[in-house]
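Inspection log for the structure reproduced underneath, given as structure tokens.
Some chains omitted; the rest stay in position.
For clarity, chains are labelled A and B in written order, and residue numbers in each chain start from 1.
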Amino acid sequence: MRFKFPLMAIGLEVAMIILFGLFVQYETDQNILQPPSSSNSTDVDRFIHLYPLFQDVHVMIFVGFGFLMTFLKKYGFSSVGINLLIAALGLQWGTLVQGILHSHGQKIHIGIKNMINADFSTATVLISFGAVLGKISPLQMLIMTIIEIAVFAGNEHLVAEIFMATDIGASMTIHAFGAYFGLAVAGVLYRPGLRRGHVNEESVYHSDLFAMIGTLFLWIFWPSFNSAIAEAGNKQYRAMVNTYFSLAACVLTAYAFSSLVEHRGKLDMVHIQNATLAGGVAVGTCADMEIHPYVSMIIGSVAGMVSVLGFKFLTPVFATKLRIHDTCGVHNLHGLPGVVGGLAGIVAVTLGASDMSTPAMQAAALGSSIVTAIAGGLIAGPQVERT
Amino acid sequence: MRFKFPLMAIGLEVAMIILFGLFVQYETDQNILQPPSSSNSTDVDRFIHLYPLFQDVHVMIFVGFGFLMTFLKKYGFSSVGINLLIAALGLQWGTLVQGILHSHGQKIHIGIKNMINADFSTATVLISFGAVLGKISPLQMLIMTIIEIAVFAGNEHLVAEIFMATDIGASMTIHAFGAYFGLAVAGVLYRPGLRRGHVNEESVYHSDLFAMIGTLFLWIFWPSFNSAIAEAGNKQYRAMVNTYFSLAACVLTAYAFSSLVEHRGKLDMVHIQNATLAGGVAVGTCADMEIHPYVSMIIGSVAGMVSVLGFKFLTPVFATKLRIHDTCGVHNLHGLPGVVGGLAGIVAVTLGASDMSTPAMQAAALGSSIVTAIAGGLIAGPQVERT
């Protein structure tokens, strides 16, 4: 069907415009109805304070995720190009779905936090995209984006509003969720005859350097990712500091274990591109808690190690035994470190690092994120396949 | 003339230093003469609040424009290298010309807004550079930079101070102006025998990926471009929100129309690199107005569509019928979307989205920007050719 993709893209954009016309307003529209107060000016101040953090996250979504996936020599265009398409659709849809869940039937008032959360919701789909890159068309990605963000917003609502769990850097609700959703879809799309895919599954020198652009911008701005929607003041400050040191520690163990498991101690570029980021994922859940900087370094160290071991030993098993082909290894960058983050959160809350949550709430959030993701992926997979 | 370029570059820099010595001061030099007041500390606060927006614009100018033009396999060095040269000269000259027009004979006091406006003034030349890339030497670009920024500053003064029109994101005064100035110069420089240029006018796989670095950083930071000099508070906030959603909508129509007009529905990298940005250009004029988010999405959607159609159908006509060879297609990225932006501004003001301007003022601003640009380019062209 020659015109299926353009008509679907135009149709979705028209739908977004209509839904925005019906449900979305500027945050200030509301403020006009309220009596003028000093808190009003504080909101505007808050906007300009959070805007740099928003832009850091924005760079991660479009440059970070986009270039991280360019390491395959044949999929450079696909990864950067489809990444932009997914994220552009996803941020509109995410604004609507998250907004409707939070506003309880009232109009959605767009503030800086809505824009940050809209970017976050696209991250989920971009993570899943890493598992299905090379097996899926742009048209299929549009369908998957719509389904996945709806399921994501539902799970996030469950975790934050019903379980009342805390997950400030979204180790569970974005990283683990995105990875397991993508793996489930990849399992549905698996084809035994899809062997020719393996010919294209190689990197060349320059494609690996392009991927490092993605890695580095993700690495640099991860403290902003984990702190962007944290409570202003000490919590936000701790989220930045903990993520900064967790990532630094993670680099050393990732390099060390890459050298340990590879032939003759050579460093593997795939590990350097991915496992160095696991510390940002894993510290996410307890980033804003009083866990002490050295604990965030332990979390980062463990994540770097787990991620390299996942690439070396788990990914081959997934492909051969479970018939799940994980193109970019998202299970090792987002799945396992996300679970490590969720477990670290349970331990941290048990030890009293936060009085906002209980270990049971945290465990429920981790379980819900994984189960909802797999169920969502298994439901979405056949829809995507059929398209 | 072997030494013409270095001597011209040194001569221009010496002239800049002398003019700065005569006309430029720190903003604080002035404040010292004023009685100390609380507004003084507010200015400093404002500086640190606007600095991140300045840096976003700075990235757009040097990385965004620089890498966007690397898509041609033979002009990667030229585009990034000359881009840096033009922008470095342009920001010094722009500081002087804009400052002299605004300060009415007094000393120019450099604040953060001067630096943002200096960067803006270089954008005009960088847009025009896209139309003449491959036809022009570094020496010729120095001449063109000096002339174009002087004309730009004159037109901007006319639009803002005489017509009192509003154009916060500079759809008309930077984008349409830069495009039509560049096209006029390209028309003057046209050579029928310049066929060998077409051999170099190809992209290769990696040059297209380098260009995506430029595209993505422009896309990401465009909300900062359109809001950097907006009035603090609600207007600045609306400029960010409107640009964010306009760009997202633009991506979907750009992809859809690229697929519609290309053979067998394939996506064209040139459209992805350029037309996805048209939403940022087109929403510029009314970015800070109360136009409602869904209206900015309509503007972005239209701009994405118009831009792709321009690349497909107008650019070939320009090259063959009008004898204007537009190397990077700046007419489709900056010219047409800039006009769309100017027209949207007229409609928005007519419908009451802003009480700062009238439809007639806006129409005068659009006309002035196009006419001044073409006249300026036709005057500058022969000067450039002669050099």
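Going forward, contacts are C-beta pairs under 8 Å (C-beta built on N, C-alpha and C of every residue); 3 or more make two chains touch, one makes a residue touch a chain.
As the structure is a computational prediction, the values presented were derived from the model and not from experiment.
Peer 1: Copy number for the full complex, please, knowing 2 are shown in place.
Peer 2: Oligomeric count for the entire complex in this file: 3 copies.
Please note the rule applied: only the chains that are shown with their structure count from here on.
Peer 1: What whole-Å value do you get for the distance between subunit A and subunit B if each is reduced to the mean of its CA atoms?
Peer 2: Roughly 33 Å separates the two chain centres.
Peer 1: Which bits of subunit A are touching subunit B when the two form their complex?
Peer 2: For subunit A paired with subunit B, touching residues are 2-3, 5-7, 9-10, 12-13, 16-18, 20-21, 24-28, 41, 44, 47-48, 51-52, 55, 58-59, 62-63, 66-67, 70, 76-77, 80-81, 84-85, 88-89, 91-92, 110, 115, 138, 206, 210, 213.
Peer 1: Could you please specify the touching residues of subunit B with respect to subunit A in the complex?
Peer 2: Per the stated touch rule, the residues are 49, 52-53, 56, 205-206, 208-209, 212-213, 216-217, 219-221, 224, 232-234, 236-238, 240-241, 244-245, 247-253, 255-257, 259-260, 264-265, 267, 269, 272, 276, 290, 292-294, 297-298, 301.
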